[in-house]
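Just one protein chain is left out here, and the rest sit where they should.
So, subunit A:
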Amino acid sequence: MNEEQYRTIFELTGYGREDFSVCLGCKICASVCTVNDLSLSVNPQDILLALFLGQEIAGDHALVRYCTSCYRCSNACPWGIRIPEVIRALKESLGLESPFERAFKGSVRIWGRVYEPYIFMKAGVFLLKEGYLKYMPKWTEYVSFHLPRRVRRLSSPGGLSDSKGRP
């Protein structure tokens, strides 16, 4: 990770490096972390410490790969540090998003909304390869076809502008 990537992470989360200096090392985040229910032995405070000290964080760190955004750590943390949001920023700045996450953002860019059939199409190869088709019999209630509706007004960067695509 370079200086630029550290800066991006802080910018994205709105946290400053000094905000992580308060971590007391109490490990209460580790004691409640959902990823530890997967027997992966993670300690979220390692991430905060690495960001504070400017140390390398491996892209395949179990927390980067498996954080479920459950916010159990944030609720338990004496400082209320929103570790899931730090992890998401980390993934974004390191380009570690999954095909599903990329398809999600692609849909929002095109239509301003999540159009589920598009996501299935874009992430189709991944879903086929990973064996998701076998769940189809349980998904009858979820599957439907409707045409996408394009949001007319959305001024976010990378999102829609107006109906004619003007900023």
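The definition used in the following text is that contacts are C-beta pairs under 8 Å (C-beta built on N, C-alpha and C of every residue); 3 or more make two chains touch, one makes a residue touch a chain; residues count from 1.
We adopt the following convention: contacts and distances are computed from a predicted model.
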Of the options "Cytochrome C oxidase subunit IV family protein", "Acyl-CoA dehydrogenase family protein", "ABC3 transporter permease C-terminal domain-containing protein" or "Cysteine-rich domain-containing protein", which is the UniProt protein name for the chain that has been left out of view?
-> "Cysteine-rich domain-containing protein"
Selected from A:Leu12, A:Ile28 or A:Leu49 as touching the chain missing from the view = A:Leu12
On subunit A, what residues meet the omitted chain?
-> 12-14, 34, 37-38, 65-66, 68-72, 74-75, 80, 82, 84-85, 88-93, 98, 100-101, 104-105, 107-108, 112-116, 123, 127, 130, 132, 135, 138-139, 141-144, 146, 151-160
